[in-house]
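Left out: one protein chain. Kept in place: all the others.
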Amino acid sequence: MASTYGTLFRVATWGESHGGGIGVVVDGCPPRLPLSVEDIQRDLDRRRPGQSRLTTQRQEGDEAEILSGVFEGRTLGSPIAVLVRNADARPEAYEHLKDVYRPSHADFTYDAKYGARNWQGGGRASARETVGRVAAGAIARRLLADAAGIEVLAWVSRVHTIGSTVDSGFVTLEQVEADPSRCPDPDAAAAMTFAIEDARRNGDSLGGIVTCVARNVPVGLGEPVFDRLEADLAKGMLSLPAVKGFDIGAGFDAVAMTGLEHNDPFVPGADGPTTASNRSGGVQGGISNGADVLFRVAFKPTATISSPQETVDTDNNPVTLEASGRHDPCVLPRAVPMVESMALLTLADHWLRQQATDVLGD
Amino acid sequence: MASTYGTLFRVATWGESHGGGIGVVVDGCPPRLPLSVEDIQRDLDRRRPGQSRLTTQRQEGDEAEILSGVFEGRTLGSPIAVLVRNADARPEAYEHLKDVYRPSHADFTYDAKYGARNWQGGGRASARETVGRVAAGAIARRLLADAAGIEVLAWVSRVHTIGSTVDSGFVTLEQVEADPSRCPDPDAAAAMTFAIEDARRNGDSLGGIVTCVARNVPVGLGEPVFDRLEADLAKGMLSLPAVKGFDIGAGFDAVAMTGLEHNDPFVPGADGPTTASNRSGGVQGGISNGADVLFRVAFKPTATISSPQETVDTDNNPVTLEASGRHDPCVLPRAVPMVESMALLTLADHWLRQQATDVLGD
Amino acid sequence: MASTYGTLFRVATWGESHGGGIGVVVDGCPPRLPLSVEDIQRDLDRRRPGQSRLTTQRQEGDEAEILSGVFEGRTLGSPIAVLVRNADARPEAYEHLKDVYRPSHADFTYDAKYGARNWQGGGRASARETVGRVAAGAIARRLLADAAGIEVLAWVSRVHTIGSTVDSGFVTLEQVEADPSRCPDPDAAAAMTFAIEDARRNGDSLGGIVTCVARNVPVGLGEPVFDRLEADLAKGMLSLPAVKGFDIGAGFDAVAMTGLEHNDPFVPGADGPTTASNRSGGVQGGISNGADVLFRVAFKPTATISSPQETVDTDNNPVTLEASGRHDPCVLPRAVPMVESMALLTLADHWLRQQATDVLGD
Partner (left out) sequence: MASTYGTLFRVATWGESHGGGIGVVVDGCPPRLPLSVEDIQRDLDRRRPGQSRLTTQRQEGDEAEILSGVFEGRTLGSPIAVLVRNADARPEAYEHLKDVYRPSHADFTYDAKYGARNWQGGGRASARETVGRVAAGAIARRLLADAAGIEVLAWVSRVHTIGSTVDSGFVTLEQVEADPSRCPDPDAAAAMTFAIEDARRNGDSLGGIVTCVARNVPVGLGEPVFDRLEADLAKGMLSLPAVKGFDIGAGFDAVAMTGLEHNDPFVPGADGPTTASNRSGGVQGGISNGADVLFRVAFKPTATISSPQETVDTDNNPVTLEASGRHDPCVLPRAVPMVESMALLTLADHWLRQQATDVLGD
């Protein structure tokens, strides 16, 4: 069940970088939701490699096929299976990695855990695995939009030391997609692009931060005590490749505030209490409070670099690794739809759970 | 299932701040583990209120009773139920909070979600809920120690702007427990104590960071892709009251590193590959790599403060709140065993899962 | 998680026959349900020992205490913990069974599986374990009645070779409770009582069948393919002590029918299609069809008998066992509330799941 996520909106992903394909089964999507392959393709196209000069040059169309669960344009309530074939797989390009453990990759830990490993392009540990998540997230996006008007949007807010200025309440998808860096602050975007290209030239790589907002989230999503909304978001984000940190609202900055500085005062709103500030990031006590859900995800620099590195082989002997596989010098631009997908899956699950909670009259 | 955690080492907690008690059921603890009520009491005593002048003055002995699952000093393999009665409950002290939503508390969101709320001391949203977690964590601690030699230790590494210098590889439980602040750096501990007492005098509160290390974790714990070890740790931590952030290894600091700076070089070790540095924080690809698992947890300042605050009542009218309940001006010292408990539960679960994974010969 | 049942209406039971007590935690009961300890006590009183001369003479008041999850007479949405203390435990009465494996009991298999066993009164394998189920079932009964008008009723329809004539559509709780045998056919009840008392005198025991009906079940409960309503009912029933068989509708009798004889013709009903017969037992394709859900549960004769039996001891040596513990010569009368409890838990879970399925407009 390690590749299964969610309680009611439940997804099971499968596939390796260079096997027969990548896919996902979504079990628990409500019936009668309008859904087409285009709904899925739109998000897959934002994730696929080769979409700009900032990303890996592996060429994959990543064309989705819906195999089940949709009939005459609407969901049936039965499992929705989506398949994406691997097209530009070049296992032979990884032959030299067969007996080497790349630093800060999963080669060694997979070998140690499983005693078996698909060394072609990272196998299951490849970021290509996220195709299934993004496809499922696109279905969740459609559900959340149609059923509740919830909108999820992420963007690159930092690359290495380059920050940005973005108003999380008003930034749009068009602004995010306007630049290959997926940073909606044009000045910062230009600097990030330069830094990423510079890192690639230097055989190095960069990390960064993706910020994500969910707007129009109704009050009441999240299930204390263990399944708090922020707990499930944190799990979803830390389950993504290369993620090393998560915080919500004021997050790590809250540490240096006092209670008087941090508390969000309630004020009367048109439809009930609302908060004058949003240092809580839209959740209080594990439950959404109606404000924007706002969080940050920290990505480490890509482990694959083209500079030589010291490491060991599978016989525990020291070797020097000269990497040559196709890779992203900075995963941030392509990480944006991945972050959105985990947010969408988490919110769809909690929205459904709330439908099974709020069932009795007053 | 919102109050259930874990897949194989599974705990279900229950109880409110001022109800009949607090407790936990642990389902899935292996049979034949030596276990006594003292194993549990030891950790509960570190969590209970009133243990020092830095914590709330509510007086609770928090005495645990093991109701089932243990026979003649060893676990039976059947569920272990632990009960802690509430002793010093004073519901009348909360009567004035019945119709008010305290800022950055869960009063409003619980009311909005459930349409019913125990307003006595925060009800289920009280940090008193963590009694069940800590009791279960103590059982996990015994399992991990006996079966695998794994050790988990947390400490306060920052309060507000006061940092500390602690060697995560060698710090001991005795050092952590030496000061009521639970900061093992004596100079920092003194400054933290001063700052916390100052905040209390000012009717204010402080946040901070708990750092946690798990030592002697075998290679191979963690289940990609969704149930990565760091993903489950992140969920566990963000499920704790007042937690707003989590990072592992270099964490948010990794953002400003390059790949060459961040990657951990493998070097030949006596028992197989090991890493020359530990910026990964002991996990690679979601699986433990044999290095110390090292992570940080950010706590916001306590929401309860004794200064007056603007807020609204349950009829959406503005009111001024004068808090008077017993509370911690800084949750950090008591948060240490809570953080440990979620780390212990997560590791016990993953250790058991690995037993069901590594079952076939080569 | 072996002692956990359900997906959304989730119960965790705990306790041994002679430990500190027996209990249950219900996680997922919707908020705002009126609930009192009397709701639970009513069903526990039907299950408890010593209620008639047909049952074991162990004296247990089985008084329930609600420890959490209920406030001012209504559920909070947080876990409901119920505790029943063991009162008339006499562990010393089982001292002679410490080293003996009773035939067709769980002594041997528990020892083999766990390597540890509470030999006092069967420990976790005692039918006393069902206290937790019946308490949780009573909460589910209240939910199903209030939210959907669903009613669940079981009765003893056969003891050994003595059958009965009961109209499942109209039999009432009062009729079932009118006789200690819990058979609502008075003539059959008299014969059953005689047979059970005769078996007790002969140091022997009897099995039988409990029939159960759920009325007013709305169309649409049950989740194909694995979580069909009848599949979860079957699991629930076979999880009860001493149960060896389950069938639904025409059940095993359907084997000797042809399709023409077995199919239930649809006829127009006032609120939509209905069936002219109910050989399906209220489920088609795993989903309730609006007819009464009707099933049978086969119980083996009580394994504990007072006649001498050949067996082996824990050292694998042959011994003759002279049983003397208090026991039921026929479990059927007390099995009635147990069967109801598992039906109630299963239906409550599926009713909640359907609330999370039927969420989109047409």
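Per-chain residue numbering starts at 1, and chain names A, B and C are given in the order in which the chains are listed.
Following the convention adopted for this analysis, contacts are C-beta pairs under 8 Å (C-beta built on N, C-alpha and C of every residue); 3 or more make two chains touch, one makes a residue touch a chain.
Since the model is a prediction, treat every value here as computed from it, not as a measurement.
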Consider the whole complex, including the chain that is not shown, and state which of A:2, A:93 or A:190 touches that chain. A:2
Can you name the residues of chain C that touch the chain not displayed here? 1-5, 7, 13, 101, 103-106, 108-110, 112-115, 124-125, 129, 158, 160-161, 199, 204-209, 219-220, 222-228, 230-239, 241, 243-252, 254-269, 272-273, 275, 279-281, 283-290, 298-305, 307, 309-312, 316-318, 354, 357-358, 362
Residues of chain A in contact with the chain not shown: 1-4, 7-8, 10, 12-16, 19-23, 25, 27-28, 31-32, 65-69, 71, 74-81, 83, 113-118, 123-124
Please give every residue of chain B in contact with the chain that is not shown. 7-8, 30-33, 77-78, 146-147, 224, 352-353, 355-362
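The criterion applied here is as follows: only the chains that are shown with their structure count from here on.
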When the C-alpha atoms of chain B and chain C are each averaged to a single point, how far apart are the two points in Å? 38
What is the distance in Å between the mean C-alpha positions of chain A and chain C? 45
Centre distance in Å when chain A and chain B are each reduced to the mean of their C-alpha atoms: 26
Among the residues of chain A, pick out those that touch two or more other chains and give their numbers. 7, 224, 357-358, 362
